[in-house]
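Every protein chain except one is present and positioned as in the full complex.
Coming up: chain A.
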Amino acid sequence: MTDAASIYHVENVLLVAIRDNITDTDIITLQEELSHRIVSDGARGVVIDISALEIVDTFVGRILAQLSSIARLLAAETYIVGMRPAVAMTLVELGMDLSGSRTALSLSHALRSLRASRLA
């Protein structure tokens, strides 16, 4: 894994923090690695923190949406946390609502929600 993102496995949940300088190749690598880790670690939830991302363009948005779909097929729920308000407004203007992903304002909100659905 590159240093553009780190994956931590805590109580059936994979926590991922994406750094701002992530490249297209890095994020595709992350998508692959996370897909494998969901199965090998038996994760029921994936929480992706994008608070370090200044922008989310259509490429990164598409990868995040795909990742959520892949995780769902592997029986894990994905939460995207830490989206900046201006990023949310811009994504909607781009016509990307990430409707396949759950979102939460923070990591603790996401974990609470995963616990409530007994996934963590």
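Heads up, the rule we're going with is that contacts are C-beta pairs under 8 Å (C-beta built on N, C-alpha and C of every residue); 3 or more make two chains touch, one makes a residue touch a chain; residues count from 1.
By definition in this document, contacts and distances are computed from a predicted model.
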Per UniProt, the name of the complex member that is left out, chosen from "ATP synthase subunit a", "MarR family protein", "ATP-binding protein" or "FAD dependent oxidoreductase": "ATP-binding protein"
Omitted-chain contact residue, chosen from A:Val10, A:Val39 or A:Ala86: A:Ala86
Interface with the unshown chain - residue positions in chain A: 21-25, 54-59, 61-62, 84-87, 89-90, 93-96
